[in-house]
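The complex appears here minus one protein chain, its other protein chains still in place.
== chain A ==
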Amino acid sequence: MDALDRVVKPKTKRAKRFLEKQEPKLSENIKNAMLIKGGNANLTVTQVLRDVYALKKPYGVLYKKKNITRPFEDQTSLEFFSKKSDCSLFMFGSHNKKRPNNLVIGRMYDYHVLDMIELGIEKFVSLKDIKNSKCPEGTKPMLIFAGDEFDVTEDYRRLKNLLIDFFRGPTVPNIRLAGLDYVLHFTALNGKIYFQSYKLLLKKSGCRTPLIELEEMGPSLDLVVRRTHLASDDLYKLSMKMPKALKPKKRKNISQDTFGTKYGRIHMQKQDLSKLQTRKMKGLKKRPAERITEDQENKPKRIKNN
């Protein structure tokens, strides 16, 4: 445990728990996101960050003050923030003449920047602009990616992976079906990415599965991919490494037929077939007279073969 590995040990149990939460574990905590404003962030970008914070509550931190950094040139200040607030996802908003309404979304591995993608906001409709009831914070959203462009280039594939990582929320074993509240829909079309979020209305259909109707709820963005800073292949591979303990265990000696019949394999030691216990049929039992005649028959046979 890292808390005990330090030269200066934590003096209270609370400090020890705080340190234990931050150390690397087999199955990790839910990723926190930090939302940072750049030195020249305008109203649009600030509103976007606030809306994303509302979506990501309570697993997010919104920094209120402006931070004058440039993520693509110098990543040290981002890494420092990440280490202090223990956040591995970040979103940085800025605005200047060359890159208007700029949003940098990225993630960290071991408190160093892994992937960063710069997106330009072309159109933005905020949570405030759409006047209807919103869903409670902390619900797990449904994610849908549409369009074949998400698999074509490496950039888009990583962007899809990054967006899943950013928006997915906690991993739960069970989910209350009536509580599925909202869906985030990403469409890639003509080089643009349309991000829409809808509230789910479950209507009665004739059968058990309900009929879906959508109501536009939250932030909707039209994004354009600008610059990217993707991790090299081996760093990415290193970050994807799964611990052996979490890998699914193989069940040996059990196989299934195409019809669904389960077959098991038993390994036995070598059997002496002459000593096999078969069914005894009294009528077929050899009498002593017959056994002698059989021996006599066998002997001439042997002489013939020679």
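Points to keep in mind about this one:
In this text, contacts are C-beta pairs under 8 Å (C-beta built on N, C-alpha and C of every residue); 3 or more make two chains touch, one makes a residue touch a chain; residues count from 1.
In this section, contacts and distances are computed from a predicted model.
Missing from the rendering is one chain, named in UniProt as "Ribosome biogenesis regulatory protein" (options: "Dynein light chain roadblock", "AP-1 complex subunit gamma", "Ribosome biogenesis regulatory protein" or "Coiled-coil-helix-coiled-coil-helix domain-containing protein 1"). For the options A:Thr12, A:Ser133 or A:Asn174, the residue in contact with the chain missing from this view is A:Asn174. Which of A:Leu19, A:Val61, A:Leu143 or A:Val225 touches the hidden chain is settled by the complete complex: it is A:Leu143. Only one of A:Pro58, A:Pro136, A:Gly191 or A:Gly206 touches the absent chain when the whole complex is considered: A:Gly206. Listed residues A:Ala15, A:Ile68 or A:Ile164: the one in touch with the omitted chain is A:Ile164. On the side of chain A, touch with the chain left out of the figure occurs at residues 1, 5, 7, 23-26, 28-29, 31, 88, 107-110, 114, 140-148, 150-151, 160-161, 164-165, 168, 171-180, 183, 185, 187, 189-190, 194, 196, 198, 200, 202, 205-214, 216, 236, 238-243.
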